[in-house]
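For subunit A:
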Amino acid sequence: MISIQNVNKWYGDFQVLTGCSTEVDKGEVVVVCGPSGSGKSTLIKCVNALEPFQKGDIVVAGTSIADKATDLPKLRSRVGMVFQHFELFPHLSITENLTIAQTKVLGRGKDEAIDKGLKLLDRVGLKAHAHKHPGQLSGGQQQRVAIARALAMDPVVMLFDEPTSALDPEMVNEVLDVMVELAQEGMTMMCVTHEMGFARKVADRVIFMDRGQIVEDCAKDEFFGDIHARSERAQQFLAKILQH
Partner candidate 1 sequence: MDFSAILPAMPGLAEGMLMTLKLMVLGVLGGVALGTLLALMRLSHNPMLARLAGLYVNYFRSIPLLLVITWFYFAVPFLLRAITGEDTPVGAFTSCLVAFVMFEAAYFCEIVRAGIQAIPKGQMGAAQALGMSYGQCMRLVILPQAFRKMTPLLLQQSIILFQDTSLVYTVGLMDFLNSARSRGDIIGQPHEFLIFAGLVYFSVSFIASQLVKLLQKRLAV
Partner candidate 2 sequence: MNYNWDWGIFFKSTGIGSEIYLDWFVTGFGWTLAVALAAWIVALALGAVLGVLRTVPNRWASGIATTYVEIFRNVPLLVQLFLWYFLVPDLLPEPLELWFKQDLNPATSAYLSVVVCLGLFTAARVCEQVRTGIQALPKGQAAAARAMGFTLPQIYRHVLLPQAFRIIIPPLTSEFLNIFKNSAVASLIGLMELLAQTKQTAEFSANLFEAFTLATLIYFVLNMGLMLLMRGVEKKVAVPGLMSVGGK
């Protein structure tokens, strides 16, 4: 579904991604973790070309991103993304947030879009808030709307960029629950997150990044199984995170 092939990215002279390669199969859930500044958010943003990269290629559902002829907006419309800071559109109501891309990008009819949007809103447990504006919802609620907004586009894969790290602790679980459910339904997912509980529960694979490189890329059980078999950097990272 996603094939990342030797991706390299520079900001000026500074190399942020070095030779990153991995595959995400259909229905697979991959968790990407690593210390801040390790390039994990940058890598996931390369998958839907929000961040350009200079070398290598990423192929999503058969479409190459490095190919100049690729229609990037069209590709992005098939890839759902959830952001750290939700990024709902504050000037639009919740319903409008859920429908605007359906109608303007996919060309769906208004009724169909609203129907679909409300169904998904119901699924994330927020149907009663349809008429409100994003500013009137809590962070956890906003993030659930953001997930519904991405799902409304019928994506073939979902990308999560630290979806819970801007949330107050008591709201983390309501978002993770939605993500777990999604994973169990067979959605292909790539998640940048520090929530190791989530990784243990639903991930198929865990990728550990540091200083722009993929240091570990292995099955979940292997990753959490024998911690001493992991690289030193991964051990240090896990020791810090798992203390809590």
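Selection rule, in plain terms: all candidates are chains of the complex that A comes from, given by their letters.
Rule of thumb we're sticking to: a residue touches a chain if its C-beta (ideal position, glycine included) is under 8 Å from a C-beta of that chain, and two chains touch if they have at least 3 such contacts; residues count from 1.
Quick caveat: nothing in here was measured; it's all calculated off a predicted structure.
Here subunit A is shown alone, and of the candidates 1 or 2 it touches 1 within this complex.
Considering their complex, residues 45, 48, 50, 73-81, 83-85, 87-91, 100-101, 104-106, 149-150, 153 of subunit A touch candidate 1.
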